[in-house]
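My structure is below; once you've seen it, I'll send some questions.
All protein chains but one are shown at their positions in the complex.
Take a look at chain A:
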């Protein structure tokens, strides 16, 4: 851990200004990811700007359009157990609760969850090359131990995955992200927020330095009737997803009228394929149709030495989860 300065920001504008002023400054919310990274010398911020004292960022409030606003500083646990989330967005509640542990979820914030970094072993180990940690040094995971790595959307510079569970549900629900910064406020569609590694794997998302996430908006449709979240991992709890699937369906007269499938553990971002969702429209919710959708989602998937099994695993997980969402699983 390096030495750093610490400032508690009184409001969002000050936080953004402090951040903008120092290229090596970083925000800290729950600290459950950032402090680990600092202890490992992976993150070495010169200044920490604590946003926990900022008023008004931890609320969960209804929106005029029937949606729900989740404050960036609302804790993961408070979000998952909020009555409106439980009722209207059970997919989100379930996704959050499948992540980390109770203690971590109590500390972790919604903003921090979206900004958490990959769990690639090499990213964490400063004695090994890693393009995400030190651009230009190479990717150790390619040709190394890559069990938890990407099968979709990876590049020659990085095959890391984005580890969040919460974000798979947010992607499936078509959430939007409210951001403030030196150039004012902007709104980002959730599926545009995280990016693929390309040749700039050091960038996880499109947030600019100086910007701060203030809240996340959920649209009215929570898919609360037909939803399912499935997380497959190496132990029953307290492990990151090898494959995670968030599914929301709308069914009418035995046909699928609307479908959302977002996959975690497969790529550098929650993976959605609108073609697969469109394919399902007006189809009957049966195994064969979900298999066809899974094939579309997984089109172009590539495995490495230790993770090739994830391609078939993901396909079976998508099918199982969609059947569960349609209440067709026994």
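Simple rule for what comes next: contacts are C-beta pairs under 8 Å (C-beta built on N, C-alpha and C of every residue); 3 or more make two chains touch, one makes a residue touch a chain; residues count from 1.
Operating definition for what follows: contacts and distances are computed from a predicted model.
Missing chain, UniProt name from the options "Xanthine dehydrogenase family protein molybdopterin-binding subunit", "Acetolactate synthase", "Putative ABC transport system permease protein" or "RNA polymerase sigma-70 factor (ECF subfamily)": "Xanthine dehydrogenase family protein molybdopterin-binding subunit".
For the options A:55, A:192 or A:234, the residue in contact with the chain missing from this view is A:234. For the chain missing from the display, the contacting residue among A:63, A:302 or A:328 is A:302, taking the whole complex into account. Residues of chain A in touch with the missing chain: 1-3, 41, 119, 121-122, 124-125, 127-128, 140, 143-145, 147, 232, 234-239, 242, 302-305, 308-309, 311-313, 316-317, 320, 329-330.
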